[in-house]
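As you look at this complex, bear in mind that one protein chain is not there, while each of the others sits in place.
Chain IDs A and B follow the sequence of writing; residue 1 opens each chain.
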Amino acid sequence: MSGMSWALAALSAALTAFLAGILLSATPKHQRRLVCALLLLSALAALAAGLAGLLSAPGEVRLPIGLPWLAMHFRLDALGGFFLLVLGLLLGATALYSVGYLRQLGSQRNLTPLYIFLPLFVIGMQGVMLADDAYTFMVFWELMSVASYFLVTFEHEQDGHRKAGFLYLLMAHLGGMLILGGFAILYAAGGSFEFDAMRAAALTPLWASLAFLLAMSGFGMKAGMMPLHAWLPDAHPAAPSNVSALMSGIMIKVAIFGFLRMIWDLIGLQQAHWWWGGLVLVIGSTSAVGGILFALQQNELKRVLAYSSVENIGIIAIGLGLGMIFAHYNYPSLAALGLVAALYHSLNHAMFKGLLFMGAGAVMHGAHSCDMGQLGGLIRRMPRTAALFLIGCISISALPPFNGFVSEWLTFQAALMAPQLQGTLLSALIPFSAAMLALAGALAAACFVKVFGIVFQGTPRSPAAAEAREANAWMQIGMAIPAALCLLLGIFPAWMLPLIDAVPKALIHAELGASATGNAWLWLTPIAQERASYSPLIVLMALLLAGCTFLVIHYRYGKKRRTEPWSCGHPHLNPRMQYTAAAFSQPLRRIFSDLYQPQDKLLRSDHGHTLLVKRLRYQVHVQDLLWRHLYLPVKRFSEWLTQRIDWLHHRPIHGYLAFTFVTLLLLLGLLL
Amino acid sequence: MTQPGLLQQWVVVAAAAMLLIMFALLAQRHMRALLRWFALQGVLLALTSALVAFVAGVPELYVSALLALLLKGLVLPWLLWRIVLRLGVHREVEPLVNISVTLLLGAALVLFAFYVSLPIEKLSQLVTRNIIAIALACVLLSMLMMITRRKAITQVVAFLSLENALFFTATAATNGMPLVVEIGVAFDVLIAALIFGLFFFQIRRTFDSLDLEHLEEKP
Partner (left out) sequence: MNLWLWNLAEAVLMVGLAPLATALVKLFKARLQNRRGPSLLQSYRDLAKLFAKQPVLAEHASWIFRLAPYVIFAATALAAAIVPVILVAMPLTAAADVIALVALLALARFFTALAAMDVGTAFGGMGASREMTFAALSEPAMLMSIFVLSIAAHSTNLSAMIDTVLNSGLGLRPSLAFALAALVMVAIAETGRIPVDNPATHLELTMVHEAMILEYSGRYLALIEWANQIKLLLFATLLLNLFLPWGIAQDSSLVSVLIAAGAWLLKLLLLFALLSLFETWMAKMRIFRVPEYLGLAFLLAILGILSHYILEVGV
């Protein structure tokens, strides 16, 4: 079967899942099994389609649905193929996870809306990746946004979820309009909705920049780049965990796909100005550092993961920005390096973030809370979940031998190529970006030590945590797949790179080529052997040696001597004496207090004298800085504006007649 | 190493040291340390002048070097320290913006200076054209210091370091100014410092403080 047929099969499987969701609402068990099985099929078909798209020539198909004079064009090329690959991998794992997760969720509520909108969401994402004209693209984009809105507000009884859904819908539509604006410019230049016409169109510099800014804002808003990220930390925790995994793992990558499609492919980098890449780089660096700084201050597990997604999108944007800068200064192979680093990080992020969100869902089900102040010691009650979650934490902290390190290493290598730009301002600015990337990576490690340490280690902070139940087998399988992929992608990057190389070849006609993996599959040498090289296998061997030594000694020495913790001789430790989430991030809160502007309160009650304290209560709250300084003023301004315009709604009849008359005059004047 | 090579080397090192001292001046918390770094700047200037005099064979610069050493390395810091002691000014430098932000702004200013002086560097024929960016950066950094400090004394130090930066540029980039100009400028600066001292005494007597915010209030 050709790639395009696989892609259509994926769409059909998802459509069948949607129908199954509607029709089988009377039998929840069959409904769940069938919908998840169909989604798994869709994922496998998407995986096959993705591989075909990367390995073979582009395929096209035209469906006679849609507008009368514009059929729906579908095309599977390398770029779409890569993102379909990402989708297929994560969706497959999530489908398996959902069988177990939704069984438990289904015992509490009716899941039919979920079974209806989840397949629609998947169809939307797949359709966007396959679209070959603007109409198809926008239809599937809106389908994706609206379906995910319903998924976000799935548990709509909670006030916070409704607010999160509203903000999400508002920003999704705003972003959609901006993207539409970008397409409008391209349509005007190319004369047709079809992407082929848009590719061939030549734009004046002003319109090209305008289209770039519209696309950047629209796709950036959906991807969650700062400062347009405010919907992410509210929406991702509100949705059920399997949906959050898909949203964070794939949906924001679809936005990256859209960015690449519009700016790298349709507008084309040869029409790019020098400052486009610089802007993307600056936004990427800001998102990376800002995202992780705010992630560190969150106390709810899923909010941490959501802000961490903002950080990783920033890292992807850094790679893209570097690629754009190098492409502008005519270094195509370096641009390919930047693009490959960004794409590899997209894949890696889908894997480990999906794993982490699935783990959060397992924690939610097992301990009935995602509030880090109520958790603790889960490693003993949920050992397998803990081990898999640990793999996710190590990967996201960019530590060898897992995959996060490889993509960050590639991004660093791309940044270090800056001196090739020969003393321009950008070449002096790029090392700053590299420093911000290093800061973001190190802060991510701090954040995930905090997350794993507080949630899984120590002693339980609440009775629910003390009696937590391990996740069921389906959930474990669903988590094990991304975990295994994290390890494989970290150890064998040389296998993935030739696949990913097809994308820069299609977009900018340059590739990393043979040098990347020329020294056999053991070594990763993106530019040249003498330049930089990394052999993940040697690191893995050293660590395996350590692990084996541990196991040998463990089994040889058998029983250990156990006693109370030493803790400098303090007796009677209780769980309240442990570090809390807010306590762990206190040094950073103090160092970056100008950025956080934390509001804290200390309440004390005593037995009549200040020294005889009865109770102390400390509350600290860190609000997203951009929320207070950007979003609230915008909200206030739009409220002010609507109040000013309100007088239009209260005119007497003569007023309305006058409006109609003036409009008629204007139309006559314009049209005649 | 040939003589021009030696000069070039030293000028490059001195420029880097100048930049470092400017950042050190921006980062100081204590008045005494600030004046010590300022004195060090004067010594650096003296050394540079002396070396340029030796290599380029411009004997007047020896006098410049001596003047710089005496005036900027010894007399001016001592004068300023005496003022600090007599007026009972707090020994802490009080910045308007906190120090980390000031340093980050300084780094951004250096980048800006580099960007602005790129076309100039292309045009210049002199061997020491790289210094122009550093010199401009030092001037901008002293202006930043003037803007972000509360106390009048620190603003005077900033003004004097601005003059130092210009002097360094002149020496390094153009092998020194004519001696007459040099002496004139040096005496101007000395008189300025004396007058500042007088004014400070007056200000303090009127407002009981040298904090510039007080000067904005109506008496």
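By definition in this document, contacts are C-beta pairs under 8 Å (C-beta built on N, C-alpha and C of every residue); 3 or more make two chains touch, one makes a residue touch a chain.
Everything quoted here is computed from the prediction, not taken from an experiment.
Just one of A:563, A:605 or A:642 touches the chain that is missing; which is it?
For the chain that is not drawn, the touching residue is A:563.
With the full complex in mind, choose from A:579, A:627, A:640 or A:659 the residue touching the hidden chain.
Checking each option in A:579, A:627, A:640 or A:659, the one touching the absent chain turns out to be A:579.
Out of A:473, A:543, A:613 or A:634, which residue would touch the omitted chain in the full complex?
Of all options in A:473, A:543, A:613 or A:634, contact with the hidden chain holds for A:543.
Specify the residue from the set B:7, B:93, B:134 or B:170 that touches the hidden chain.
That would be B:134, which touches the missing chain.
Out of A:279, A:379 or A:595, which is the one that touches the chain we can't see?
Here the residue in touch with the unshown chain is A:379.
For the chain that got dropped from the picture, name the residues of chain A it touches.
Its contact residues with the unshown chain are 376-377, 379-380, 390, 394, 397-400, 405, 409, 412-413, 416, 418-419, 423, 427-428, 431-432, 434-436, 438-439, 441-443, 445-446, 449-450, 452-454, 457-459, 523, 529-535, 538-539, 542-543, 545-547, 549-550, 553-554, 560-568, 570, 573, 575, 577-579, 583-588, 590-591.
Which parts of chain B face the unshown chain closely enough to count as touching?
9, 12-13, 15-17, 19-20, 23, 27, 99-100, 103, 107, 110-111, 114, 118, 121-122, 129-131, 133-134
Just so we're on the same page, only the chains that are shown with their structure count from here on.
How many angstrom between the C-alpha centroids of chain B and chain A?
Here the centre of chain B sits 50 Å away from the centre of chain A.
Can you check the complex and tell me which residues of chain A touch chain B?
Interface residues on chain A, with respect to chain B: 423-425, 428-429, 594.
Within the complex, which stretch of chain B touches chain A?
Contacts found on chain B: 98, 101, 111, 114-115, 118.
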